[in-house]
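Here the complex is missing a single protein chain, while all its other protein chains stay put.
This part shows subunit A:
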């Protein structure tokens, strides 16, 4: 009995034919309240849009307001597998390293001398390529310096199409993350990359060869002016070639940037100013 009453109560709540109420409100009541909320939310949305617009107006197009998160730029390596920083392949198995070579080919394509010559300028090396705005007059677009693929020499993939992977002497390419306005240096000279094995692997790493020589990032590639002003900016690269790394064993390698004015990143960030990866070359011989 009580249950029936409850049921009809519910039914009545959803649609009460007597008072013509749907969910406890008549049509006009619903209309009024919905109109109220419509106006209310249009107003709020307008206000939100307005504040967003005003906020965007206050932003500089070429330099973010804050860069405190990026005081230590990140470092990454190429080639990169999908998920992890591990380069594992079998010398005898072409398919296992071919993808690395292809990834590098793809990555280096914009660095082809022809492309660089077409888009970028030749700059004076070993000094910052400053292109300051004069007051309100923007000096845009800003020019970029050429980073020719040939600088990478043995690791350029021009002479050695497979970047040494086929004979167990692979090339790894390292780049420093772009940060607007960053001027890295080491005692006034260009900052450079050094790679080394982690403790227990130090005897396995063998000889290394850096391209360009000493693994420097030339000063002329700095500062970076942002993708809007410096459309064709070519990020400088450093290639490392492992000449006689111990085969058939995991070798943990860490590369870091050497510069005075780049703070050592926090311990928690494994990729700020340094990069770690694992290299394993399997071979039958």
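The rule we apply is simple: a contact is a pair of C-beta atoms (placed from the backbone, for glycine too) under 8 Å apart; a residue touches a chain by one contact, two chains touch by 3 or more; residues count from 1.
As a convention for this text, contacts and distances are computed from a predicted model.
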Missing subunit (named according to UniProt) among the choices "Sodium/potassium-transporting ATPase subunit alpha", "Auxin-responsive protein", "Glutaredoxin-C14" or "AP complex subunit sigma": "Sodium/potassium-transporting ATPase subunit alpha"
Contacting the left-out chain in the complete assembly, out of A:138, A:161 or A:228: A:228
Hidden partner chain, residues of subunit A it touches: 32-33, 36-37, 40, 44, 47-48, 51-52, 55-56, 59, 62-70, 73-76, 82-85, 175, 177-180, 224, 226-228, 233, 266, 268-272, 275
